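Heads up, one of the protein chains got dropped from this complex, but the rest are sitting where they should.
Note that the chains take the letters A, B and C in the order they are written out, and that residue 1 is the start of every chain.
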Amino acid sequence: MILTRYRPALLALIGLPLIIILYWTQQPLILSSFGARILANQGTTLALAAMAQMAVVLTRGVDLSVGAMVGLSNAIAATYMGDSLTSATLTIIAVLLIGTAAGALNGVIVAVGRIQPIIVTLASLYIYGGLALLVLPEPGGSVPDWFATGLTDSTGPVPNGLIFLLAVIFLVWLPIMSSRLGRSIYAVGDNEGAAYVSGLNVVRAKIVAYAMSGLLAALAGLFLTAQTTSGDATIGSGYTLNSVAAVVFGGVPLMGGRGVVLGPVLAAYFLSIIVSVLFAAGISPFYQSVVQGGLLIIVLAAGSYRALSSPNWLQVLRA
Amino acid sequence: MNATLQGRRSSPALLIAEHSVLVAYILLLLLVGVAIALNPAFGSLGNLKAQLLIASFVGIIAIGQTFVILTGHIDLSVPWNLTFSAILAATCYANGYGIPAAFGLGIGFGALVGAFNAVGVAIFRVHSLVWTLATNALLQGLALLYINGQPPRSTIPPFWRDMVTGDVGGLPMAALLWLVLAVLTIVVLKRTSFGRKVYATGTNETAAFLSGIDTRLVYLTVFIISGASSAVAGLLLTGYASQTYLGMGNDYLLVPIAAVIIGGTSVLGGTGGYVGSIAGTLMVVVLQAVLSTAQIGQAGKNIIFGGIILLLVLLYGRAARVND
Amino acid sequence: MDATYAQEGHRRPLLAAGGIVKRFGGTLALDRADLACFPREIHALHGANGAGKSTMVKILSGIFAPDTGTITLRGQPVSFANPREAASHGIGTVFQELSLFAHMTVAENVMIGREPTGLLGRIASGKLRRDVQILLERLKITHLDPDAMVADLSLADRQLVEIAKALAGDPGVLILDEGTSALAPREVDRLFAILRHLRLEGRAVIFISHRMAEARELVDRVTIFRNGQSVVTAPMQDLDDEAIVEHMLGRRVEQSFERKAGVPPSVTPLLRARGLTVADRIKDLDLTLEAGEVVGLGGREGQGQGDLLLALFGAYRRLGGRIECRGQPIRTGTPWRGKAAGIALIPEDRKVQGLLQPMGILPNLTLATLPRFARHGLINRGQEDALAGNLQDRLAIKAASLRLPVRSLSGGNQQKVVLAKWLATGADIFLFYDPTRGIDVGTKQSFYRLIEELAATGKAVLLYSTETAELVGLCHRVLVMNDGRITAELKGDGLSEAAIIQAGASAGVASPERALH
């Protein structure tokens, strides 16, 4: 049963080590402490964004505003953190609250307003993106050194980025997802009607999922801020669709109700590392999109062995 | 079962739901009214024609998206499919192919991309949201390689430029083409057995399949239509801008999708139609036009654009029921 | 009859609904309906499809709010804003449409929303598992693995999970809305034992089943709904089956089957399958169907009967063996090839597999015959309307307008739409996958007539049914399947319910896990 649940994540589970080995053959130093830090920092933001996306996908929704929320958090954090411990702490708290509230707002509109998630979050993509520009009209701002190094440096051989990610998984994701509330999020995505007649609070489950998405996007924004030590309102735009790609690649179906967080997290690192491997292998940037897109196509096609192997059409249609 | 679960809807919501297309057109008129009130010049014939011209690009892409979305899918490969098809056609023309051959190749390429998307969706059963996204990335790379890092050829047949922007009977040619394609689309969707199959597939693929409909063929066709309509839009844009250039499709990813959804087509598939998409297209284009010249910062424009889309779907998109 | 029942007069109802009115748009689903059940009572609710039974169940479970009327619990008026509140008042429901989560385990499904939690609200999964294990043992459902995914279970097992889930809430009132339709007789017996036990504990059970016979010995009292009204409430022994049907339908129905003479085998049967092999579901199976013949498939659930129907129709690809129609080999592997060969499938789950629920009745009726009235792809609406109207008359589909969504029809009428769709194709081989499940007596009868008519007009019918009586009554021959093979053929005098059950059981092979993945 455990295996059944983790099987969809298998692709990412195998893919990530493979690509790291490939990287290593091109650049042996990648397995040094410094190299580990590069690897960790490179994918952590996308990993968090992918978790944000996954929270919503579990309810059979999709969140197109993830990137905008990452950008908004980055803009707010870099603008208001300042140098003092107090201002930085207050800003971090504010960013997390704003992210959660922004996500929850999406959730309220989706759950109470009964509007398709894709259009709600498309609209809020513009709104949150606009707010980010309002906060920070041009790139700039700064963060305290301790904040930047604290999140992106290494503790011994272990990259802090990885510790941060694991902390988020173990202190935020897993506790919520292994509570009744988390069960109800999965249940709503699995079969919303059944969830309702089983006495689950469907509206609350959805709002919590979207709020979680906002919180995780804010955490992604904070990590990105530490990494870039500055703010840029438009910085998040790439994370929306990449987070969807990571989620699917990580074995979480867009039909919702299934999936383990490990998959999207590993997939996020995989997708982030490809770019570096291309450089290390000396591949011209003109080929970059071909390789990235092509690889994604191959991986997606390879992951569909079930659709191709089942003799029962009804199962194929369900896959 | 969920259908009955939603039994507590108030009746005004139901009323709006059943007439969502009508509501969309009423809102469109309201929007145009507001635009004219804000700036009387907006109502000038010249401007309305200019807006219609711009709307025809979005509207033609929305044809493909309407088909695809009606089957419950989405096509995110539009931007680079559009760009690549246009570049291909322009290059062929520059290399001495005749206009029919060059344009045919461009549209054929777009259709081929559509077919590739359909393979992923229908055979490999990958969700279109990611498969077409990957296609888009692949096309971007292939486009760069195809032009070998050079600016793409911009030898555009002058007649084409004049035709796209020129008038026939007071209407821009491009808008006329849109009108023809729109009528064709509406007829295909509402009156043909293929249209029926599109709705059936989008409503319940299993039931359609077990009724003897080859749903793979339906997907193939709708994605080919989407690919071809991206290419047609690309060719029109080429005439409009008198050139092809990288990134000419950047604006045409989310806006046509928004147009289709605002027009009342459900992203879950099976309900809606192109009559609504036309209203949606015009609404989005008018909205963008009003905002682009409004003397407020980009931040404000984004917020207002998002807010109005939200308002529109809150008004009548909410009746969309959760279906099993 | 249970002794406890006699005390009824001294107590007030445990759960009572009085004067319930519920309107959906233009239709009146419930019209001042009453239903009351007492502690220590098993109360049957009968009614034809569309009589309002399910609406009443949904009102008692908090899914719908009644327009008017009162619900009282132990004499206190209550109102449920949602199923959560109903559950918290001790009302547990087994729904007709299962309310399960396919991608969760049995244990997770059973305890959904009431999982035992530990530190910081974390679900104690070990305890969850154990609790469910204990519950399943108490219910004597020992063959279910609490860790199995519900998606992998047979329909019968899912119903058992659904029942366990309702019981996990320790309800004072248990409502079963068609909760036994897929269960084998042995499982039904086990369920009845559980219900009797609940009765002993002082609880109430409201029981809806179209299988009247099976419920007779269990039930204390019965309420009958007709057209949204409660027409009679009486002790069970006061009403015989005929009287119940009469109340349900407001008229008498003729009962029911006559013995069929066999159809002699011919040189070129309508359908012949040789060495049919499908993955691990069907193993080297031979089969013939003659024109005018009704052949039944029997045996325990999940022995490949459904897969056989799907494979013949084309819902399986990569088949082994060959299939001939009228002596000509046909290409199989997709439904459109099956359709082209004149094969029709009335699928198991009409809601999901048979019908486009939100779409109109008309497009549903004509979905499989579009090319016939589409010239160059353009649909001729006149011809389409004519065909649909014709079908509606022929099958007596009750609908105010064919433009209405098909989901507005009652279950039986929906099933008729599925059949009509295939009749229109002119198919001559009809495969029925448990067609009368969840259908009321009246509609069942008309379905039997339809099947007999099909045979009389020279069509061949292959029928899989979980109701053994149906097989005996309708079929010329019954093939009993075990583990993907036909292990017995019963016909003539050898055909009886007992023989079918015996043939199914005597194969002795344990049913293999039904693995969908």
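Simple rule for what comes next: contacts are C-beta pairs under 8 Å (C-beta built on N, C-alpha and C of every residue); 3 or more make two chains touch, one makes a residue touch a chain.
The rule we apply is simple: contacts and distances are computed from a predicted model.
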Name per UniProt, for the chain absent here [options: "Multisubunit sodium/proton antiporter, MrpE subunit", "Nitrogen regulatory protein P-II", "Monosaccharide ABC transporter substrate-binding protein, CUT2 family" or "Putative spermidine/putrescine transport system permease protein"]: "Monosaccharide ABC transporter substrate-binding protein, CUT2 family"
Which displayed chains the unshown chain touches: A, B
Interface with the unshown chain - residue positions in subunit B: 39, 41-42, 44, 46-47, 50-51, 53-54, 140, 144-145, 147-154, 165, 237, 240-248, 250-251, 288-289, 292-293, 295, 297-299
Subunit A, residues in touch with the chain not shown (by the definition above): 27, 29-30, 34-35, 37-39, 41-43, 45-46, 78, 133, 136-142, 148, 152, 224, 227-235, 237-238, 272-273, 275-276, 278-280, 282, 284-289, 292
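Operating definition for what follows: only the chains that are shown with their structure count from here on.
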Intercentroid distance (Cα basis), subunit C paired with subunit A, Å: 43
Residue numbers of subunit C (touch at least two other chains): 63, 95, 97, 315, 334-335, 353
Per-residue multi-chain contacts in subunit A, two or more chains: 191, 193, 196-197, 313-314
Residues of subunit B touching subunit A in the complex: 1-2, 5-6, 74, 76, 120, 123-127, 129-131, 133-142, 144-145, 149, 205-206, 209, 215, 254, 257-258, 261-262, 266-268, 297-307, 309-310, 313-314, 317-322, 324
Residue numbers on subunit B that touch subunit C, as the complex places them: 1, 3-5, 7-8, 14, 187-188, 191-194, 196-197, 199-200, 203-204, 206-214, 270-271, 321, 323-324
Touching residues (chain side subunit A, partner subunit C) in the complex: 1, 4, 175, 178-181, 183-184, 186-187, 190-191, 193-201, 257-258, 306, 311-315
